[in-house]
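Can you read through this structure? Questions will come right after.
One chain of protein is taken out of this complex; the other chains stay put.
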Amino acid sequence: MKTTSFRLALTGLATGLVLATAAVSARAAEGGPKPPQQKWSFSGPLGTFDRAQLQRGFKVVKEVCANCHAMNLGNAVRMRNLSQPGGPEFTPGQVAALAATYQVTDGPNDQGEMFQRPGRPADTFPAPFPNEQAARAANGGAYPPDLSVLAKARTYERGFPKFIFDIFTQYQEQGPDYIVALLNGYTKPPEGMTLLPGQNFNTYMPGHLIAMPQPLQDGQVEYPKGPDGKPQVPETIHQYAEDVAAFLVWMAEPHMEARKRLGFQVMIFLAIFAGLLYYTKKKIWARMPDGSPAH
Amino acid sequence: MSGHSSYVPKTGIERWLDARLPIVRLAHDTAVSYPVPRNLNYLWTFGGILAFMLAAQIVTGIILAMHYTPHATLAFASVEHIMRDVNFGWLLRYLHSNGASMFFVAVYVHIFRGIYYGSYKAPREVLWILGVVIFLLMMATAFMGYVLPWGQMSFWGATVITNLFSALPVIGETIVTFLWGGYSVDNPTLNRFFSLHYLLPFMIAGVVVLHIWALHVVGQNNPTGVEVKNVQKDTVPFTPYATIKDIFGMVCFIFVFSYFVFYQPNFMGHADNYIPANPAVTPSHIVPEWYFLPFYAILRAIPDKLGGVLAMGSAIVVLAFLPWIDTSKVKSMSYRPIARQLFWAFLAVCIGLGYLGAMPAEGGYVTASQIFTVLYFGFFVALALVGIFEKPRPLPSSIADSVLANIKGASGVQLATAAAEPNVKG
Partner (left out) sequence: MAHATETTGTTRRDFLMLATGAAGAVGTAAVIVPLISQLAPDAQVIAAGAPMDVDLGPIAEGQAIKLFWRGKLIFVRHRTKKEIDEALAVDIATLRDPQTDQQRTKPGHEQFLIIYGNCTHLGCVPLGNAPGDPKGDYDGWFCPCHGSHYDSSGRIRRGPAPLNLPVPPYAFTADTKIKIG
C-alpha cells in the first residue's frame, strides 16, 4: 500500500516537473530573443538614479519621443516632478524656465473662452496630439502609447526557474531592458518577409512588426559637453536608449530611491527586532509553568 | 477550552465593570489565560499572522480609500496620484497590493497545516467550515480589489470572472447583467466592486470572530493530534508563551512582506495592469493573480463552460467536506504513513496546477491541466479510501509525553533551571 501511494506522489511530482521543463523550452522557442540585461545604476537594494543620466534621458525624451508620445496619463506626471528629490533634480528655476517654454491651454476665462498661457511647473507636459484619434490619424492609425508609466507596463516573460531567482537577485528591470532592446532592435526583415507601408521590423517587438519607425540615430541629440569640450558620454543610439529608459523608469516610479532607502532601514530594524524576539522567546520557553522542561 | 475563567478583578473599577460588561474577563480568557498545547510548532503562528494581515489590509485599505476615486475615467489616475503625490502613498499602496498576496501566502500555509494535522476533524468541523467561508470571502475581496486600479488586467479579470456566472443555465445572463449594472463591465461595475471591496473585509472580520470563538470552545489541535488530557501538563497559558512565539513568527513574516514591498513591489503583479483599461484590446495573455491560478487551471481544464465553472467551484467547496471525507480516526498525518504521502502529492498537484494556470491554454498545457485536475479531486477520494485500511503508527499517550520523548537527552542543567522557577509570569 505504502509503495503504491508513494509511487503516486512521485508520479505527480515527476509529471509536474516534466511538464514544467517542456513548457519552458516551448515558450523559450516561440518567444523570440530575450532583451539583453543592461547594467542599471538603480538596480539592487541600494540602487539610486544617476542624475546626469536622467537629465540626458529627459533631453532625448523632450526632443525626440515627446513629438509623438504624450506623458500626461491621468495627469499623473507634472513638470514640477523634475525638480523633486530622487529624480533628475533640475533646479526649481530650471523647471520654471522649461515650463514657460510650453504654451498651455487654460480657461475658460470670463468670456467663456479657452486661452493659451505659458506653462507652470504644476502643469502636465502638453500632449503632442489633442486626443487619441488625432494621434492615430497622424501616425498611420497607430497610437503612440503614453510614456508616464510605460517602464512598468512593459515586460517580457522570464520563465521558470529564472523568475524564482529574480526574487533573490531583485532583478526587476524587464521594462527598461525591453525599452533599450526595442530602440536598438531595428533591423532588416528576414528574407521573404514584405512589410506593408507604416510597418517596421524590430527584433524585440512581440510579433516583430512595429508602427514606430526607428526613432533614434547616432549623434541626433546633443549631450552636455565636459570640460574638454567633448560630450561626457557617447552620442550613440545605445546611450540614448539607456538614458531614455532610465528616465522612463524614474517617471514610472518617482519614489524608488525613497522606497529603497526606507526599505533598508526597515529591514535592518526588523532583523534586530526579530533577533531580540527570538531570544526573549527562548528565555520564556525555558521555563514551563509546571516546572517541566519545554522542547 | 471553555473551562472556568481564571480572571480575578483586582481594583474596584474592574469589579464594577466586570459585573456589568465582562469585557476584560473576555480578553483575559482569550488572550492571557487561554491554555495552548505546549507542543505547537511555528506553523501554528500563522493564525495570528492572518489576524495581523487582515488588520493591516483594513488599515491601509481605509487610508487608500481616502485618496482613491472609484470612477472608470479617474480610477487609474487616482492610483497614480496616490503613488506620486500623497505622502507615503507609494508605501501604503504597495503595502496593500503586496499585502493581499502575503495574506494568501499565510492562508495557504494555514490551510495546508490544517490538512496535514487533521485540524478539521471532530470536534473542529465547524471551526474548519468557518475557515473555508473566510477563504471564500477573501477570494471575493481580493478579486474585487484587483479590479479597482482599472488597468488592463483589472478590466479583463473582471470581465472573465463575472462571465463565469453566465454559465449558469436560464438565469446566468441576468445575473451577469446585474453584476455589471450594464451590458458590459463599466463604471457601474467598478463602483459596486469598490463598495463591496470595502464591505467584505468587515464580513471577514465577523466570521473571524466566529472562527476564534469556535476555536476557543474546542481548543487548538496540535502536531500529535492527541487532544489535551491534562491542562496542567499538556498546555501553557497563552500569555506569555504563545504571545511571544506568535509575535516572533509575525515579525519574521513581516520581514518577508517588507522585502517584497520595498524591493520587489511589482513582482507579484502584472505589467499589463499599468496600462489603463481598454475595452477594445485584451492583453495577449491574461492570468489572474497567482493565488487564484490553481483554480483557474481547473476552470480551463474542462472543455465545457458550465462544467469548468462547476469544477472550479467544487475544488473549493470540497474543502468544506473534508471532515467527513477523511475516514481516519487519527488526526495528525505524522502518524499516518500513507496519508502523509498523499498530502505531499496533493501539495505538488496544487503547485503544478498553479503553474499550469499561468501558462497559455493551448496544447499540452490543457491535457496536463486535465490530468492535474483529476489528481486534485483524486486526493479527496484517496483520502476517503486510505482511512479504511491504513495502519497508523502508535500515538503518544499525551501531549506531555510526546514533548518529553522529544527532549530525551536534554541537559540536566536545563531541567534544573526550569524546575527552580515555576512561575514565569511576574
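Details
Order of writing sets the chain letters: A and B. Residues in each chain are counted from 1.
To be clear about the criterion, a contact is a pair of C-beta atoms (placed from the backbone, for glycine too) under 8 Å apart; a residue touches a chain by one contact, two chains touch by 3 or more.
Computed from a predicted model, the values in this text were never measured in an experiment.
Within the complete assembly, A:80 is the residue of A:34, A:80 or A:158 that touches the hidden chain. Touching the missing chain, out of A:35, A:121 or A:263, is residue A:121.
Checked against the hidden chain, the listed residues B:17, B:43, B:59 or B:351 yield one contact partner: B:59.
Touch with the chain that is not drawn comes from one residue among B:81, B:197 or B:245, which is B:81.
On the side of chain B, the interface with the absent chain consists of residues 59, 63, 66-67, 81, 84-89, 91-92, 247, 421, 426, using the contact rule stated above. Residues of chain A in touch with the missing chain: 78, 80, 84, 110, 120-122, 269-270, 272-273, 276-277, 279-280, 283.
By our rule, only the chains that are shown with their structure count from here on.
With centres defined as mean CA coordinates, chain B is found 32 Å away from chain A. On the chain A side of its complex with chain B, the touching residues are 1-2, 5-6, 8-9, 12-13, 15-16, 19-20, 22-23, 26-27, 45, 73-77, 81, 145, 148-149, 152-155, 160, 166-167, 170, 172, 174-175, 206, 252, 254-255, 258-260, 262-264, 266-267, 270-271, 273-274, 277-278, 280-281, 284-295. Interface of chain B with chain A (complex): residues 38-39, 74, 76-78, 80-81, 83-84, 90-91, 94, 232-233, 236-237, 240-241, 244-245, 247-248, 251-252, 254-255, 258-259, 261-267, 271-272, 274-276, 284, 337-338, 341-342, 344-345, 348-349, 351-352, 355-356, 359, 363-365, 368, 371-372, 375, 382, 386, 389-390, 400, 403-404, 406-407, 410, 414-415, 417-419, 421-425.
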